[in-house]
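Only one protein chain is missing from this complex, and each of the others stays in its spot.
Right, chain A next:
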Amino acid sequence: MELAHPETVLLDDPARVAEIAGAVPDPELRVVTIGELGIVRGAELAEDGRVTVTITPTYSGCPAMDAIRDDIRSALAAAGHPDVEVKTVLSPAWSTDMITESGWAALERTGIAAPGASGTPACPRCAHGGQPVTPVLQISRYASTPCQSLWSCRSCLEPFNAIKKL
């Protein structure tokens, strides 16, 4: 009996290719995937089987982009697609609104706050459902990656990163 090779299944489903690409963890924020961050825009399959994955940068100078391209190629190579082109597009420009709900949840679990509607994030340690919001202080408008700023909680005194609103 001849079993269908898994790659023949992948080849005719761009959504599945995008899903594999989107499952790649962000090289700098390993707790979220690039799909959850809104970096993967989609995938296309040409008639000759060539795969094109389209991504968009969070910040134009984000140094993780090269690693992201490599990781997408490796992930798809492991799934049976050695010939993958990763295309970068700028429009529409990435914004924090493109981060998915599960992305925000994963970020918050690891102590990285959302920017907050008013531009002030809530302390990820102290702010849980129903708890009163503790006052926070911005320590630095920039932090360890281009997409974050650094804050500290006036209640628990712990510093934390927040995603900058973009």
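Definition applied: contacts are C-beta pairs under 8 Å (C-beta built on N, C-alpha and C of every residue); 3 or more make two chains touch, one makes a residue touch a chain; residues count from 1.
Everything below uses one rule, namely that contacts and distances are computed from a predicted model.
Trainee: Identify the UniProt protein name of the omitted chain, choosing among "Metal-dependent hydrolase", "RNA polymerase sigma factor", "Phenylacetic acid degradation protein" or "Autoinducer 2 import system permease protein LsrD".
Mentor: Missing chain, UniProt protein name: "Phenylacetic acid degradation protein".
Trainee: Using the document's definition of touch, tell me which of A:49, A:63 or A:82 contacts the absent chain.
Mentor: In the full complex, the listed residue that touches the missing chain is A:63.
Trainee: Thinking of the whole complex, not just what is shown, which of A:21, A:55, A:123 or A:143 touches the missing chain?
Mentor: Of all options in A:21, A:55, A:123 or A:143, contact with the hidden chain holds for A:143.
Trainee: One chain isn't shown here. Among A:46, A:93, A:133 or A:156, which residue touches it?
Mentor: In the full complex, the listed residue that touches the missing chain is A:93.
Trainee: Which parts of chain A are in contact with the chain that was left out?
Mentor: So the residues of chain A touching the unseen chain are 57, 59-63, 89-95, 139-144, 146, 150, 164, 166.
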